[in-house]
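All protein chains but one are shown at their positions in the complex.
The first chain written gets the first letter, and so on, giving A, B, C and D; residue counts start at 1 in each chain.
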Amino acid sequence: MPDWLIIRTFWDLTVTGLALGSIYALVALGYTLVYGVLRLINFAHSEIFMVGTFGSLLASSQFLNIPLLEDGNYPYRAGMTLIFFLVVILIIAMVFSGISAVLLERVAYRPLRGNGDSIGAVALAFLTAFIVSLIFIDDTQVNVIISLVLTAPIAYSYLRIFKRGRKAPRLAFLISAIGASTAIAEAVGVWGTHGRDQYQTARILEKKTVFNLFGTDVRIDYVIVIVGALLMMTALTLFVNKTRLGRGVRAVAQDAETSRILGVNVDMIIIVTFALGGVMAGGAAMLFTLVYDQTRFNIGFILGVKSFTAAVLGGIGNLKGALLGGLVLGLVENYGSAIFGGQWKDVIAFTVLLVVLMFRPTGLLGESLGKARV
Amino acid sequence: MSTIGNAFAPVRDAFDSIGDAFHRMNQWQKYSFYAIVIIALYLAPFWTDIPVIGPIVDTPGTQFSTVLNDQVIIFVLVALGLNVVVGLAGLLDLGYVGFYAVGAYVTAILTSAHGNLPWLLSLPIAVVVSMLFGVILGAPTLRLRGDYLAIVTLGFGEIIRLTAKNMDWLGASRGISNIKKPPSIFGLKFGVIDPKPYYYLGLTLVLIVVFVLHRIEYSRVGRAWVAIREDEDAAELMGVHTFKFKLWAFTIGAAVGGLAGVHYAGKVGFINPDNFPLQLSILFLAAVVLGGSGNMYGAILGGVLVAYVPERLRNFADKRVFVFGVVLVLMMVFRPEGILPKRVGDEHKKRQRSSQNEEVAQ
Amino acid sequence: MLLEVTDLHVFYGRIEAIKGISFGVGEGEITTLIGANGAGKTTTMRTISGVRTVTQGSVIFDGQDITKMAPHDRVKLGICQAPEGRGIFPGMTVRENLDMGTYVRGGDSAQKAADLAHVFHLFPRLEERISQLGGTLSGGEQQMLAIGRALMSRPRLLLLDEPSMGLAPMLIAQIFEIIKQINSEGISVLLVEQNATQALRVAHRGYVLETGYVVKDGSGHDLLEDPAVRAAYLGG
Amino acid sequence: GGDDASGNGCEGDLKIAFFGALTGDAGNLGINIKKGLDLAVAQHNAENADNQLVVEAYDSQGDPDQAPALADKAIADPCVVGIVGPAFSGESAAVNPKFEEAGLPIITPSATNPDLSKNGWDIFHRALAGDDKQGPGAAAKIVADGKMKVGVVDDNSEYGKGLADIVQESLGDKAVELNSLDPEASDYSAIITAAKDAGVDAVFFGGYYAAAGKLAKQMADAGVTATFYSGDGTLDVGFIEAAGPAAEGAILTCTCAPFDTNPEFLKAFQDANDGENPATYAAEAYDAASVFIAAIKDGKTTRADILEFINGYDAAGVTKQLKWDETGEVTGSAVYAYEIKDGAIKGIGLIE
Partner (left out) sequence: MSEILLDFNNVTMQFGGVTALSEVTLQISRGEILGLIGPNGAGKTTCFNVMTGVYAPTIGSVTFNGQSLAGLKRFEITKAGIARTFQNIRLFSEMTAVENVMVGADARKKSSVGGAILRTPRQRREENESRERSMELLKFMGIADRAHNAARNLPYGYQRRLEIARALATEPQLLCLDEPAAGFNPAEKQELNELILKIRAQGYTVLLIEHDMNVVMKVSDRVAVLDFGKKIADGLPDQVRSNPDVIAAYLGVDDNAS
């Protein structure tokens, strides 16, 4: 056997690749779900993930009051305390991401679907007033107060515009998504306590080796990430395939109008979809902070692009495809870096995508949604 | 109709009625209108000297005439090219910055890094090479539909940037400096400081591109593009060689993107891979859709706005990008077809008569 | 009256497609709407199902005002439609498509199995294709699937929008038989048809729509005999 | 007052401009620099009521794309007679030719790319040594510390890669090339695996502090015990925050002086900034500004005169003796080493 780095370190790379791949996969689920239902690349999903990491941050630093360092070392916890803390952080991250995903839908997409409601109108009105007030005054508190005052009348007129109920073309959704993504990330970058700097999240799990795989030490955090991701993925797949609501999700994905006629509450299904995607992203965010214990206002951007790539690689709209795509991408990146050097990592990832799509134009597992005939 | 009266309708309708007025003009009026607009555009660097208007248009902190060239002209050129790909042929391209980079890099390589050609000579070469890249990207991927194409093009843009960043031959992350400038003619000196000659050159390029694209759009080729966008299967069954025309769309788009790159490189004299980030592709797309995807003049307007407004809003400093994001959402919510949407047939006459069958979706 | 529509106005953007129509469907009756292309029949059906919003007027179902009710709640009340253009879920199998008919019903799998058997009895073709994807069915098969799916919801009021479109002659005759049969089981039917002769034959009551107005109404039999109607819609 | 005595077209007070990032990802660095500049100008203004100077800030966000329009604005403003900046090497390459043509003198307190001084720009000066000095210095320190096998990593940026390449070259066969990482990425395990595989006893990272922090931490997590070395891009408390306990013992180099080199400056700075210590490059910026101020005090009011004054300047600044050779490199500069100890940056002296 030749003495190449990739061969010497194969299992090492495999474990770390799978861990990162699991996170890609969880985030990819959100893209795939929303894409399946709305045919929309939810560009802002990366920001939902980012919000989740901040949810973890707040959970550990504010709700659980865990300091970053205790006596110069990390505040490790063990046993039931550890499990309790991890669960709390997980739930809070999921809640943060879930809620922001649902809000995002209300504000940036639902009005474009032609049935915007008061939540969307109020949020958009507030934002309008806010950016207009920025022109005149540069004091965030004053801006907020002015905007709050102006929100009601503006929201009222927005609601009336919404009533016209015209569905926007697909590209408009994409641009709205891009706008929302930019705005969310920038809001954190501008008004976050550390601005654009990195934030550290508390590190309560000691990263010990739990077992040895072909000579490679496997750390506990990697095990948690991989197992956690698989569990969440399984739960989601069961939900979508076995429950009535899940059936509704699939139906809306294929034909929203008919679903409505058959008694499916389409708006609710869309909310459920975003919430599910958000919750998965929140889970991913918590696992992410578990391994890397840091975050930043733009942490979602690259990860989002990668996860979307993973979703497409596996076959967008296909839940199993998201899993496969994520894992494949994580591995390919790691192996590729070992062979060609880290600077070629993304080139390798995209090249693999290109090659796969050339031979399988709808991804590794194909779209799960059948196509209509000519 | 009767039930829907609201305060915003007039604002929205104002755009429509401007367009309507234009459509009602006769040939002679249209040509004079064009002439006036073009002259005014060539005089744009001096707009800041006009009382009242000057302070309104001037960009705080930055040189207005530099912004006109470096930001506005570049974005307009790029938006024109991308509009062919996205707006007309309906191919979602998220890696358009790649072609822009190719144009700039070819110029840089030929005039500085590995050659000594004059800028003018590098121009056609760079445009042709960009087109070649269009073919290289397009040929294997145009089979893909919709959003698969989007992610592949996105990857392509990144591959171009990262390759430039990782190859010493391409200057790696240092970039390439001392790129040659356009030749001085008509007493216009293409120096380092005065941006006006570049702006005149850029505007001329824009006008040429508009002229050429207009001719293509209203021809068999343009019709094929729109047919593909509307229903690719049906188009093919009506005898449209879809692959060929999609490839043409890519190639022409690439040519215009490359041209923008050449102009950019000639002006700044120094490029590096960080000038061509993924985010730029997204901004380009935003420009096209914001202005009115499928309508060349809409794309131009979108390009101008996306390039100019952030400069005008420099006062917002750190909050600029945030404001930009919110504005994008608001624009899409209230003007989803863009500011100047494409008009199909004689819709405007309809609006005047406000008769039946107007906003009929299929 | 099971369904009462009064002075209904519906817009598409700025275009008024329905300009104030009134009609009703009696309990246990078959009512038909006929009219040329673009008269507004489909729009009316979609408005009753709740997927188009009403600008003016009211829709009363079983004494309850449902003008502003969400579509899924109407299905719960027992209004189900086999839409024009069939609306088959292309990526679901025939079986899954039929299951979607029971979406709001939930529960009781024995009942569902019986309904399924009933549908397969009416359309044996569907049983042969049970695990084929809806999108790959032929036009007529899709039409059968759409009707079968609507039946699966056990509606009180069944809305059928051009159920005979794209069906072979033999099946057309069969469809009208099926409609009668369904009706005899106590389900009220609102039927939109281009095949006006057949529709009026089975209908207790008919309405003629023209460009958004009701221009004529009467019993199915009367309309069938009406010379103006014959000339315009029944091919002389 | 600069009442247009010298015919340079300026009506009003003369301006010394800051050029660099105040906002955006790299904003911190620019803010440090601007504080140094502000301090120098404030001191001057306090002492010379009749000769007030103004600081004008051009916020390029460190982006070479935005920089030209700002540079043109600066050039078009006749009152701007000197620039402290541009802060980054990338934007310098884009706009320095403009300043050269306009004859507008610049002194950069932070752009350390060696190539910048090779363009023959007369207006170009820097207040600290370039990476061609820092690299060998860092390598010397690593060797002096007795390291035998050094993994060299960079962030593939112009600065980071440039520095890492020089370090690698200076280390000769002690160096193990570990290639580049993406500073925006979160996971560096592939590179760490390679480092582990190579069995290095030190790692040199060329790049900025955020990535350095992540790298140092993940290395420690993966059980790599090699000492962490890096350059001036990492010389920021952000590094310690990001790396946590893993930062302990890391060695950083900089051609910039430790903040406490000059007690007088330290005190003045602390007084002006609520007791805050001057961060990286603040002292260099103060020096750069002082040179312009000296020129103006000397009665020079045009760009050309000021440029001539700078080229002939030779006096002690707070960080070093300020005298430039014809390429714009400051003579007699040195490389300092710093160590992370007890969660703080400590200067550990000049590298021989």
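The rule we apply is simple: contacts are C-beta pairs under 8 Å (C-beta built on N, C-alpha and C of every residue); 3 or more make two chains touch, one makes a residue touch a chain.
Here the structure is a predicted model, which means the values were calculated and not measured.
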Q.
Out of C:L137, C:A150 or C:L223, which residue would touch the omitted chain in the full complex?
A. C:L137
Q: Check each of C:E16, C:E29, C:E162 or C:D226 against the chain that is not shown and name the one that touches it.
A: C:E162
Q) Which one touches the absent chain: B:M25, B:I38, B:I185 or B:M238? A) B:M238
Q) Thinking of the whole complex, not just what is shown, which of B:L41, B:L121, B:L207 or B:V226 touches the missing chain? A) B:V226
**Q.** Residue of B:L41, B:L132, B:V212 or B:I339 touching the missing chain in the full complex
**A.** B:V212
Q: By the contact definition given up top, give the residues of chain B that touch the hidden chain.
A: 212, 215-216, 219-224, 226-227, 229-231, 233-242, 248, 252, 294, 342, 344-347, 357-358, 360-362
Q: Tell me where the left-out chain touches chain C, residue by residue.
A: 36-38, 85, 125, 129, 132, 136-141, 143-144, 162, 165-173, 194, 196-197, 232-236
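Simple rule for what comes next: only the chains that are shown with their structure count from here on.
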**Q.** By mean Cα position, the chain sitting nearest the middle
**A.** A
Q | B-D or A-B, whichever has more C-beta pairs in contact | A | A-B
Q) CA centre of chain B versus CA centre of chain D: separation in Å? A) 37
Q. How big is the gap, in whole Å, between where the Cα atoms of chain C centre and where those of chain D centre?
A. 76
Q) How many angstrom lie between the CA centroids of chain A and chain B, rounded to a whole number? A) 31
Q: Specify, in ascending order, the residues of chain A that touch 2 or more different other chains.
A: 164, 166, 343, 346
Q: Hunt down the residues of chain C that sit against at least two other chains at once, touch-wise.
A: 13
Q.
For a test of understanding, state which residues of chain A touch chain B in their complex under the given definition.
A. 35, 41, 107-108, 111-112, 116, 124, 127-128, 130-131, 134-135, 138, 157, 160-161, 163-164, 166-169, 171-176, 178-184, 186-187, 189-190, 305, 308-309, 312, 316, 343-344, 346-347, 349-351, 353-354, 357-358, 361-363, 374
Q. Tell me, which parts of chain A touch chain C in their complex?
A. 164-166, 244, 247-248, 250-251, 253-255, 257-266, 368-373
Q) In their shared complex, at which residues does chain B touch chain A? A) 4, 6-8, 86, 92, 140-141, 143-145, 147-148, 150-152, 154-156, 158-159, 162-163, 165-166, 233, 237, 278, 282, 285-286, 289-290, 293, 315-316, 318-319, 321-334, 336-338, 359, 361
